[in-house]
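What follows is chain A.
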Amino acid sequence: MKYTVFWGCMIATVEYGYEISVREVFPRLGVELSELGWNACCGYPLMQVNSKVWLYLASRILAEAQRFGRPLFVPCNGCHISLCEAQHLLMERDEMINWVNELLKDEELRFDSGNPVRILHTIEVLHDEIGLEKLKKFVVKPLGFKVACHYGCHILRPTDYPRVDDAESPTKMEAILEAIGAKTSDYPERLECCGAGANVVEPELVARLCGWKLKAVKARGFNAMATSCPACQMNYDAKQDAIMQIMKSSEVSLPVFYLTQLVGLAMGVEPRRLGLDLNKSPVEDLVDL
Partner candidate 1 sequence: MSRIEYPANIRVIRVMCSSRIDPVHVLYALKSGADGVLVSGCHPGDCHYINGNHRAKRRIILLKEMLKQLGLEPERVKIDWVSASEGERFTRIVKEFVEELKKLGPNPLREGIWEV
Partner candidate 2 sequence: MKARIGVYVCHCGTNIAGVIDAEEVAKYAATLPDVVVARDIMYTCSDPGQNTIREDIEKHGLNRVVIAACSPKMHENTFRKTLESAGLNPYLLEIANIREQASWPHFREREKATEKAKALVRAAVAKAKLLEPLEKRELMVEKSVLVIGGGVAGIQAALDLAEAGLKVYLVEKSPSIGGHMAQLNKTFPTIDCSACILTPRMVDVANHPNITLLAYSEVVKVEGYVGNFEVTILKKARYVDEELCAGCGACADACPRKVPNEFDVGLSKRKAIYVPFPQAVPLKYTIDPASCLYMKYGRCKLCVEACPRGAINFDQKDEEVKVKVGAIIVAAGFKTFDARRIPSLGYGKYRNVITGLELERLSNASGPTGGAVLTASGEKPKSIAFIQCVGSRDLKYNSWCCRIGCMATLKQAFLIKEDDPDTEVYVCHIDMRTAGKGYEEFYRKLREMGVRFIHGVPSELFEDSDGKLMFKVFDQATCHMIELKVDMVVLQTGLEPAEDVERLQKMLNVSLSPEGFFLEAHPKLQPVEASTRGIFFAGCCHSPKDIAETVAHASAAATKAITLLSKGKVAVDPLTATINPEVCSGCEICIGICPYRAIQLTEYGGRRRAKIVDVLCQGCGSCVAACPSNAIEMKGFTEKQILAQIDALTEG
């Protein structure tokens, strides 16, 4: 399994725990990652103000990835939807490809519609590529505690091109967690959004939204939450203190992990090598740092 990896802005500039844990865990599972050579915005946040900016930024990453001839591993939900949607649009409409390639010329890049990029998210790599049976063989310290899955919106929606899992009844993340010895279950708030897209304009409302979900997860008897998106993780983990202040409640305090951090723990990797000392939420309640 050889992939080119595209980290995107959030992971590479602030959510280091995700990158560290992927770099630690994936090679142990037989995954070889090669770097794109540079990092740049996938365009997703800018789609809101100018969709052409988005299409240009996303297409140049796809064009660069085509050069490597390997599937493109995209750990961030936002980058994943951005690149998938851009490719979907390019493959559907010739005039888009022409427009994009005209711009890419100056960068000596070209999107080739005959050679679409296979784009894979963390959950797909673990569940579909490595596979649960193989994953189980690496487990030396089954987790034992009960984890709530938070998929994040953008790997499940929209429904007009293939996404990582079923939009209304996803199962892959739970299956991965069960394979590494965690307990998990469906819960009513499972598919609720963290609100990250509105952080720019409504930070306080987003905080209350996250607080509501953390509280619900805790009340339903989960010991922790797992995410696979840097935006969701930032909302639930890094902002937990702020949420507590806004909600004036400690009921929202809950360990929040990246899925890859949990996989690493089950494989017996030392917690700090998984970047767990960077999580702001009380992961130390469950892990000896």
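The candidates were selected such that all candidates are chains of the complex that A comes from, given by their letters.
We take it that contacts are C-beta pairs under 8 Å (C-beta built on N, C-alpha and C of every residue); 3 or more make two chains touch, one makes a residue touch a chain; residues count from 1.
As the structure is a prediction and not an experimental result, all values here were calculated from the model.
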{"item": "Touching candidate for chain A, same complex, options 1 or 2", "value": "2"}
{"item": "Residue ranges of chain A in contact with candidate 2 within the complex", "value": "168-169, 186, 188-189, 191, 219-220"}
